[in-house]
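With one protein chain removed, the remaining protein chains of the complex are shown where they sit.
Every chain is named by a letter (A and B) in the order it is written, and numbering of its residues begins at 1.
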Amino acid sequence: MSSSIQNPGPSKIPCYGIWCVFALTIMLLPFFFTSRFSISLFSQIGISCVFALSYNMLLGQGGMLSFGHAVFMGLGGFIAVHALNLISENTLPVPLELLPLIGGLGGAFFGSIFGYLCCRREGTPFALITLGIVELFASGALMFPSFFGGEEGVSGNRMIKNTLTGFDFGSEIEVYFLIGSWTFLCVLCMYLQTQTPLGRLANAVRDNPIRASFIGYNPSHVRFLQFVLSGFFAGTAGGLFIIRYEIIAYDALGLVPSGNVLFMTYIGGVGHFMGPILGAILISILQLVLIHYTEAWQLYFGLLFMAMVLWAPGGLSWLLIVHQPVWKAGLMSKLLPSYLQALATGLIFFLGLIIFIEINYHLSLSIEPGAPLELFGLVMDGHSVVPWSTAISCLILGLWLFRHSVKMVAAQWDAVMVIITKKTLER
Amino acid sequence: MLEFVTFSLLNSLVYGMLLFLLSSGLTLIFSMMGVLNFAHASFYMIGAYVAYQVSTWVGFWPALLIAPGIVGIIGALVERYGLRKVHQYGQLAELLFTFGLAFIIEELVIMIWGRVGVDYKIPSSLEFTLFDLFDTSFPAYKAFMLVISVSIFLVLYYVLVRTRVGLIIQAALSHPEMVGALGHDVPKMFMLVFGGGSALAGVAGVIGGNALITEPAMAAQLGTIVFVVIVVGGMGSLTGALVASLLISFLQTFAIGFDYSLYDLVNAMDTWPFLSEAAGPWNDLLHVKVAQTGPVLPYLLLVLVLVVRPKGLMGVRET
Partner (left out) sequence: MKIKKWIICWSTIIFMAAGTIQPAAAETIKIGLIEPFSGPVGNAGNAFAQHIQDQVNRINAAGGVLGGQLLEVVRFDNKVSPKESLIQLSNAIDQGVHYIGQGVGSHVAGALIDAIKKHNQRNPGQEVVFFNYAAITPAFTEEKCDFWHFRFDAHVDMRMAAITDAIMVRKDIKKVYLIGQNYSFGKAVRDAARKMLKEKRPDIEIAGDELHPIAKIKDFSPYVSKIKQSGADIVITGNWGSDLSLLVRAAKDAGLGTEFFTFYASSLGAPTAIGEAGYDKVKAVSEWHNNLGVEENKPEEIQFQQEYEKKYGTKAPFLYGRMRTLVQMFAKALNQAGENNPKKVAFALEGMEHETPYGKVMMQAADHQLLQPLYVYTFTKVGTKGVKFGIEGTQIGFTTDKKIEATSTRTPSSCQMKRPQA
């Protein structure tokens, strides 16, 4: 895995371009997609981006696998919502726009407490301690109703008078722009952090803690600092969560959201700064959009995840990175035909799989088992032979063809690599 | 009081041994292959569901043998065609593979058997009261669970200590590379251990599924407690797993007997300065009764062991 990790190079001038594009994208998106759902989705993606990037500060940069990252986002959120309630009672003079900062400080505070416990260990023991912590919170939160608000959670109202900008944040679009600005700021800060000595040291501790300590840095100390910073950004995400949803309950602290951020980060790719952003975007969309089309979304989700682990262990960003030299050498055209073929045959297999899963779900779980199943605009009857035989023949045929075309992709890939190596040698 | 102690001892023994059955396979898998297998509890669930299905066709007794066999085969296949391929990408990928697997298994179970639990019954030949003590009764099925799990522990212990395969596995627990260098087929052994470990979880499913509830959430509910067992027990130690399972079970059971809170304690000390009636997290903490801390205790133990003694109680090396 470590071989696929690309150390971010020193920042270059063209990087400004991408930040401008990033800012412009955030600003312009709601003008293209105006529906309420899209705006909610974008706000959610922004929060997820901050959260996933803060997670990658641990996993990607520091090599620390944590099962309990949602604890910091959750605690940051709880502190932010209590702060929000204090603000609306006029006991705390903080404008709404700075609420995420309070969440962040809360996250950092708890990060320093638990970081002290965890960071002396690395690898699996570290992971297991975080697992213990998340389970402690998940089972213990209901015992402290005055802070966690019991089952109903704690709610607040973001429409308070004390604001910097003068907006009342009643409409979703105003909230989106606030979240968008914070997302931009946090992403920028986290990127800059990778360029600092601490960020580099975290990489060193990840790759070889013994050597890091030989050159005079205490690995647990580096891990601890990284952990606290990561807790800060997770807490900030918690503060943003409060601004968007105005409520937080005990379920935000559990293993499920912690696992979710692990999914996002891994699928996006831990090896590149962009990876978690890609993952956050993809997973948020999948989780919110897929559920409209199928009840079996968890199954598809699990299958996608397994497929990623099996065939693209470096995540989406890794897929992009390995194609970078090919793209630069202008050889994508050599690869594309085999890719298209693999895509087409893969789709046949996938179609068979979808029909198979959907029929099964429909027959055993549908709330209207008597009604026929509608799929891609076609009406199917689960009790007749036709859809079953279609599904199975698609599966077999698709698999056979797909394996064949995968071999072709591999052959083409090798050929392209040979050309690239030759070119490099010629130089 | 005597009644409470006796029956709590008996019951926590039964539950502790069930926990041991579940975690014994995991501790072997974890210490040998280094895989934190999140899907282990899913094999327990498959065991319960397969046993339910088989028992509706041919009865409970054949199911007791068939279901663990099927689970073991599934486990071996997962290792051979999944984990082995992922192994080259490192521990994180392996762990995430099992994470995803747990997801898929749960959905497949829902797809096949539905979202509501199934009516997996205790066999009627075992549905009687074994003995009455004071005036509480002890059901025969619990005794049966105890017999099965104890005998499996004995057999497992014998296999690991006395047989050639067992000795090689033991060697591989602490020095897998060395065993490979000596010419043993380590991948095949991995497959064997993974299949065997899953089958053990399957047995736990068969005998636990009807005593508890067979439903799609059963794997997730059990969740991470098995990790507590293997960490507290120590890497690669079967006896450690046994001791840890019983310890956790006793802790959880006997905590229920204590109806006291910190509040009662400080109240007894009368003039303690922190006593206040104001609502707040501090006051919540004071009023938590020992009896309510049952589910938190194992995880406190987990964190404590990892921070203080990462070897675990009886481990041979650090986690």
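FYI, contacts are C-beta pairs under 8 Å (C-beta built on N, C-alpha and C of every residue); 3 or more make two chains touch, one makes a residue touch a chain.
In this text, all values refer to a predicted model and were calculated from it rather than measured experimentally.
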Residue, one of A:Met27, A:Leu185 or A:Ile291, that touches the chain absent here: A:Ile291
Contact footprint on chain A, counting only the chain that is left out: 14, 17-18, 21, 25, 29, 32-33, 35-41, 44, 139, 142-143, 145, 150-153, 155, 157, 159, 170-172, 241, 245-252, 274, 278, 281-282, 285, 288-289, 291-292, 295-298, 320-321, 323-324, 327-328, 365, 367-370
Absent-chain interface as seen on chain B, which is shown: 3-4, 7-8, 11-12, 14-15, 106-107, 110, 114-119, 121, 129, 132, 135-139, 142, 212-213, 215-217, 220-221, 249, 252-254, 256-257, 289, 291-292, 294-296
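One rule holds in what follows: only the chains that are shown with their structure count from here on.
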Distance between chain centroids, defined by C-alpha means - chain A, chain B (Å): 31
Residues on chain A engaged by chain B in the complex (per definition of touch): 1-2, 65, 117, 120-121, 123-125, 127-129, 131-133, 135-136, 139-140, 143-147, 255, 259, 262, 266, 296, 298-299, 301-303, 305-306, 309-310, 313, 357, 360-361, 364-365
List of chain B residues in touch with chain A within their complex: 34, 36, 82, 85-86, 89-93, 95-97, 99-101, 103-104, 106-108, 110-112, 114-115, 223-224, 227-228, 231, 279-281, 283-285, 288, 292, 295-296, 299-300, 302-303, 306-307, 310, 318-319
